[in-house]
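Structure, as structure tokens:
Here the complex is missing one protein chain, while the rest keep their positions.
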């Protein structure tokens, strides 16, 4: 196996190391020169352009794109469309919107290029080893890349999910579930924090992660976080988001699927982005208007 | 009619004025001397103790209690229990918990005293004139106070609701609905505030209050608030709460009634009470743990 | 004033009557022959094509489009684009998506036609008289139609809201608020229905609508509904939706505005569309898996 890897950020760099550990040859490209230098230390060959990357691979090629969703992915695929040959395989391992992936698959297919959308979970640690992949694309072409996923995924940790788009769709829903699970965990620890008891958050998370119904990777990560900062005093509770949770709710709206918990989690994220909210001002002003209830002033 | 009014706060003082306007004699008591002085200006007789108030009324008496729910109400009723005579009527116009009202009704009933729980809506303006009352108690005794409510309520603005407790229960649910309605209005104005359009909030509220589906008193109050402070920049969005919304959700939980919107409104209130939340810290920490996503620092 | 009205459904027919009551001349068109016959009874002139309608009006014309959002509106505007003359005014009074309105305004503007998006609230009763309108478009052209809105709207019941799109945007948010308010009202009555007290729903709604904080048109409508069917036993709780509430949440997501109550209301609508939900099956199955808790079988 010889993989062309485009994008050496947090995920791409770990994936290269993962592949190298499994004896997979990697030719890698990133805009960033330092990343190109670093990747060589893992035994990959760095090149300085997409054209060079394509040239370094013997057709039929396998190219893995691991750049941010949106414009970077769009532009890379546009360029690659002009460089790749019929029967080459292009894998988008990023968090692209599934409709984009479906559109790209159709466009590439017209040129004989096989597109796979590979939703990638497991975080940086999973990219590094024992990753998790949900892969959409042409079923009869998938066998050509099955060994790649077999090598870099956790045992049983990859799945061919159907036609192009189905991989990123599943990753989108995965992230929606993740939003709900994380919010629920956060809410639980906030109840504990305000309770009359004096819990050791790290010890609680560790205990819950060993044998309880809510054990899982997130609980283990909570243990790590609380071990580093027992009450998370150093950080703000601003919950940024990169889109998949929002897409899940938008898709739920489109399909008329009730997703109250995931929606509540999404709304909690938006609420966290600012210290105050206009909605609260309106309610406070209304209470003042009808009942003379005091408002807090700036 | 001669009413003994206990409690001359924002609501009680307005009720006295309302009653005086309708030619109802009022003997009034409050701990606060200034309030006692003020009430005389409205033509009420101020007294300096509960005992004096009871003495000033001719049996069978009608006493209206308008003090904060909880300890003040409990202690006042305890004292009054020792002062009132069989066949006297005691009205609790405050926001007591319905189970307290039911308990008090039973205890007073054992002494022949008739208790009514009169949930009072309409804010200070309603207390002043055209109020709104939902009244629980003994059905066959209610006619003795019907004229009182007829006088101070808005036309069609009072209702005998059933046995003791049913008035405060209905007021509790009224406030739960109010939480949901106010939160929805607040959310709508926040969408407007962040939109690309430049709406005049006061003008919008005014227009919506004249002919739209969502017209109502709250929309009129929104117009007032926005007229005074077009973007509510002077106030913080802290939404305090005094209990009835929370009781509504607790009652919904007890009855297994799904109240997702009212619950969401209640949770938004709690979220508004502090600029940050532990739940957000946990989610931010987890995102950092698995994906290396940056956290905001204090 | 002479208005060309296109679309004689529930809203359009009432608007024609409203306009006729105010002495406004109306030429009307609908695909439906019966509607065309009916409109004549109100003193309007019925025509059998868009072309005839345009021809019947003296330039510069005012045409009001009142057909369902989406394809019907799109197609009507397409046809009208070929029929109208520079300086004519086209008003879309339907529930179009604001981005569609913005796009249409730009396209029509290129031909010198002035487009206004007039969000219409107040239901059928408001269309009939004392309606509510939020109108976006060219500010310097608006005076030409101000008298029209002055005539058919409730006093203070219309507002020029800014550039094209701003009217339908405001109507969208109005409906989002409406979703939250209606859900809160519904939840409150469900708590009452399951309570130990025996409330008369129509009497409660009537009383709440006279003097309470939550008084408003919706509460009056609740009184009507409960008067007709005291416990709504004849109808199912299926809450259909036509899009604006969903758009409000989608817009909130786009703007990162927390709208937990409106979202909860939207999700409650979707939940109501089927008697069961897959999410519930999954939770029931999980409880069975870990705790042996019995599941309900089909």
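Residue numbering begins at 1 within each chain, and the chains themselves are lettered A, B and C in the order written.
Quick note on the criterion: a contact is a pair of C-beta atoms (placed from the backbone, for glycine too) under 8 Å apart; a residue touches a chain by one contact, two chains touch by 3 or more.
In this text the structure is predicted, and so the values were computed from the model without any measurement.
Peer 1: From the list A:106, A:146, A:214 or A:274, which touches the chain that is not on show?
Peer 2: A:214
Peer 1: With the full complex in mind, choose from A:25, A:52, A:107 or A:261 the residue touching the hidden chain.
Peer 2: A:261
Peer 1: Who touches the missing chain here, C:35, C:105, C:135 or C:264?
Peer 2: C:264
Peer 1: In the complete complex, which positions of subunit C touch the hidden chain?
Peer 2: Interface residues of subunit C facing the absent chain: 10, 122-125, 182-183, 185-187, 189-190, 193-194, 217-218, 221-222, 224-226, 229, 232-240, 260, 264, 268-269, 271-272, 275-298.
Peer 1: For review purposes, identify every residue of subunit A that touches the missing chain, sorted by number.
Peer 2: Interface residues of subunit A facing the absent chain: 121-123, 126, 130-132, 134, 153-159, 161-163, 165-166, 169-170, 173-174, 176-181, 183-185, 187-188, 190-192, 194-195, 197-199, 203-204, 206-219, 248, 251-252, 255-265, 267-268.
Peer 1: Could you please point out the subunit B residues that touch the chain left off the display?
Peer 2: 213, 246, 249-250, 252-253, 256-260, 263-264, 266-268, 270-271, 273, 277, 279, 290
Definition applied: only the chains that are shown with their structure count from here on.
Peer 1: If you average the CA coordinates per chain, which chain's centre is most distant from that of subunit A?
Peer 2: Greatest centre separation from subunit A goes to chain B.
Peer 1: Suppose you list every residue number at the subunit A-subunit B interface; are over half of them used by both chains (same) or under half (different)?
Peer 2: Because over half of the interface numbers appear in both copies, subunit B and subunit A meet with the same residues.
Peer 1: Just the number, please: Cα centre separation of subunit B and subunit C in whole Å.
Peer 2: That gives a centre separation of 33 Å.
Peer 1: Can you check how far apart subunit A and subunit C are, centre to centre, with Cα atoms defining each centre and the answer in Å?
Peer 2: 39
Peer 1: How many angstrom between the C-alpha centroids of subunit B and subunit A?
Peer 2: About 48 Å, centre to centre.
Peer 1: For subunit B, give me the residues that contact two or more of the other chains.
Peer 2: Within subunit B, residues 122-123, 183, 185, 187, 190, 194, 217-218, 260, 264, 268 contact more than one other chain.
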